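The structure appears right after this line, and notes come after that.
With one protein chain withheld, the remaining protein chains of the complex are depicted in position.
For chain A:
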């Protein structure tokens, strides 16, 4: 009667246990290696100024990766994060322009921007979780829709952001660059969200929707919550894009969508849901930034840059997967 099929999962090494707790360890290793490589090719790239620039440029991708992670927690995906970021970008640019570009107008525009992101997230959540359309296709469709809206609001790229806005984003306070305050706020936000009921419930839904439903979880509401969170973080990413580029562009986010998915995977989260960390996604976004910097510093001819960049991301993914597999085997 003890026909218990004992699962050969016991006796795993300390490294395996460590990986279970911190699935982003391989990402950290890759990050350090890339930093060293960057330093070798261009010692200047490790200076405080260069690193500040790196964070300033890739803050948007970090936030998009975080946005994507919450959706992936629940085994969903959002291919519209980039389009949401574009839409928010042009919305706040046009609003700030209309309201005169003063401090108050910036705050008002940012408030509206967050609401726009939230609304987009709710739309995604509604079509995917309530209407039960396939997430990958449904959010691809909404991405086209959001891009269309962005093009209506600002048909051509180029309307400038108010000086106050990008000066703040690029500036320093008490000797510390503004982006590092952003990083600190993000850290606090992520810490709080990791302790939220929603995060745990999203992971439970991603682990097994049927089991979560049978446990009495409001599965549809939870998935919509994940998309809403994703929309808000995409809006925050749009603020960083706006600060970095100092202008409006209705297509600025499109190319970042799949980078955000890549960052989620690189950061150790499972695309099949139920397992992952936002910290990993943030680190992975930096890895992608460092790869781009490295390609540049290594003096790759411009027509080879995409080729090398793609190979480097593939290599990083492989290293990450191999390390995790070794640890889990």
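Everything below uses one rule, namely that a residue touches a chain if its C-beta (ideal position, glycine included) is under 8 Å from a C-beta of that chain, and two chains touch if they have at least 3 such contacts; residues count from 1.
Convention: contacts and distances are computed from a predicted model.
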Looking at what's absent rather than what's present, what does UniProt name the missing chain, "Lactate utilization protein", "Monosaccharide-transporting ATPase", "Purine-binding chemotaxis protein CheW" or "Multicopper oxidase"? "Monosaccharide-transporting ATPase"
Which listed residue (A:158, A:175, A:216 or A:299) would be found touching the missing chain in the intact complex? A:216
Using the document's definition of touch, tell me which of A:72, A:204 or A:241 contacts the absent chain. A:204
Touching the absent chain: which residues on chain A qualify? 1-7, 9-10, 12, 20, 192, 195-198, 200-201, 203-204, 207-208, 210-218, 274-275
